[in-house]
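Dropping a structure here in structure tokens format, bear with me for questions.
In this view, the complex is presented without one of its protein chains, the others remaining in place.
We call the chains A, B, C, D and E, going by the order they appear; numbering starts again at 1 in every chain.
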Amino acid sequence: MKISARNILKGKVKQVKHGMVDTEVDIELPGGIEIVSVITKYSAENLKLKEGKDVYAVIKASNVMIMVE
Amino acid sequence: MKISARNILKGKVKQVKHGMVDTEVDIELPGGIEIVSVITKYSAENLKLKEGKDVYAVIKASNVMIMVE
Amino acid sequence: MKISARNILKGKVKQVKHGMVDTEVDIELPGGIEIVSVITKYSAENLKLKEGKDVYAVIKASNVMIMVE
Amino acid sequence: MKISARNILKGKVKQVKHGMVDTEVDIELPGGIEIVSVITKYSAENLKLKEGKDVYAVIKASNVMIMVE
Amino acid sequence: MKISARNILKGKVKQVKHGMVDTEVDIELPGGIEIVSVITKYSAENLKLKEGKDVYAVIKASNVMIMVE
Partner (left out) sequence: MKISARNILKGKVKQVKHGMVDTEVDIELPGGIEIVSVITKYSAENLKLKEGKDVYAVIKASNVMIMVE
């Protein structure tokens, strides 16, 4: 299975916080970098997300902005 | 300066590839993780992006999808 | 600090409405134009948004659609 | 005709710059504020966009980020 | 009225599920295909969405990813 999104980052779920409609998922990448994702609660349950689970963070290149100091 | 996007990842520009309208920027995060960004060429020039420059990859939490095997 | 998003519009917070996960922020631009933003409650609190605060609305050019009559 | 996007801003096309695939459209809002939009060239031609044309900039609230100094 | 988004799919509302801030709308396209939309509750009420109503699902081409097996 392959997807057109350019960034597919392997990590582990660090924390899952359910709201009523949305769920916040903290993902830890190798090297200790953390990425926060907000998906629907429906999807979080459907993917059976829980602490420690192996996941991929999937991000389209056009959704990555760049900031400089 | 603070922005509402949840993911602000510090890295270094690894490569800049200019198209006619868009520019692809490869960013290396600590630990060797790479993130690909596509921004307008105008912005890439305005930010004076070039190999080795310190930058932040800025990603809204709602633009981070999750995939599981 | 510079960001790759093309639209950086200076305004003032007119109203903040907190939900459980998300917060709606109404921003007034010069000339009386209003822009509505929905960000996470976490970010709204982190940015200490409240009525009257000076802010910038940041919008990527590719997220601006055009409609004609 | 009504759309679920929260921001529907009336303006006038100030400039149209065609690339090979994408087109950049500068829109002037009342009060002199300018908004930059990037749409496909196909859409720009389909909408017959040209300098001086009345248009609406359509932006989803969740695509409006907030930055503070 | 014309919009720059490339996908304008005619369908019928099959179900509306209100959250506190967001509303999930299931749209049935001809041929039985279903599309799920999440919009703000404000917009869902403003558009008077209810089961059976004729609607268009509007999707920008750059928001359609492709996956292959």
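By our rule, contacts are C-beta pairs under 8 Å (C-beta built on N, C-alpha and C of every residue); 3 or more make two chains touch, one makes a residue touch a chain.
A quick note: this is a predicted structure, and the numbers were derived from the prediction, not measured.
Trainee: Under the definition given at the start, what are the shown partners of the omitted chain?
Mentor: If we consider the entire complex, the absent chain touches A, B, D, E.
Trainee: Per the definition of touch given earlier, which of A:Val13, A:Ile35 or A:Val58 contacts the omitted chain?
Mentor: Here the residue in touch with the unshown chain is A:Val58.
Trainee: In the whole complex, not just what's shown, which of D:Ala5, D:Ile27 or D:Ala57 touches the removed chain?
Mentor: The missing chain is touched by D:Ala5.
Trainee: Across the whole complex, list the residues on chain B that are touched by the chain not included here.
Mentor: 19-22, 24, 38, 62, 65-69
Trainee: Give me the chain A residues in contact with the hidden chain, please.
Mentor: Chain A touches the missing chain through residues 1-6, 37, 39-40, 42-44, 46-47, 58, 61.
Trainee: In the full complex, which bits of chain E touch the chain not displayed? Write them out.
Mentor: 3, 5-9, 24-25, 27, 29-33, 35-39, 43-44, 47-49, 53-69
We take it that only the chains that are shown with their structure count from here on.
Trainee: Which rotation angle, from 0 to 180°, best lines up the CA atoms of chain B with chain D, given as a multiple of 5?
Mentor: Between chain B and chain D the superposing rotation measures out at 120 degrees.
Trainee: Whole-Å distance, chain B centre to chain E centre, using C-alpha means?
Mentor: 30
Trainee: What is the distance, in whole Å, between the centres of chain B and chain C, each centre taken as the mean of its C-alpha atoms?
Mentor: Taking the average C-alpha coordinate of chain B and of chain C, the gap between them is 22 Å.
Trainee: Counting only residues that touch at least 2 other chains, which ones in chain C make the list?
Mentor: Within chain C, the residues that touch at least two other chains are 1-6, 20-22, 24, 37-40, 43, 47, 58, 60-62, 65-69.
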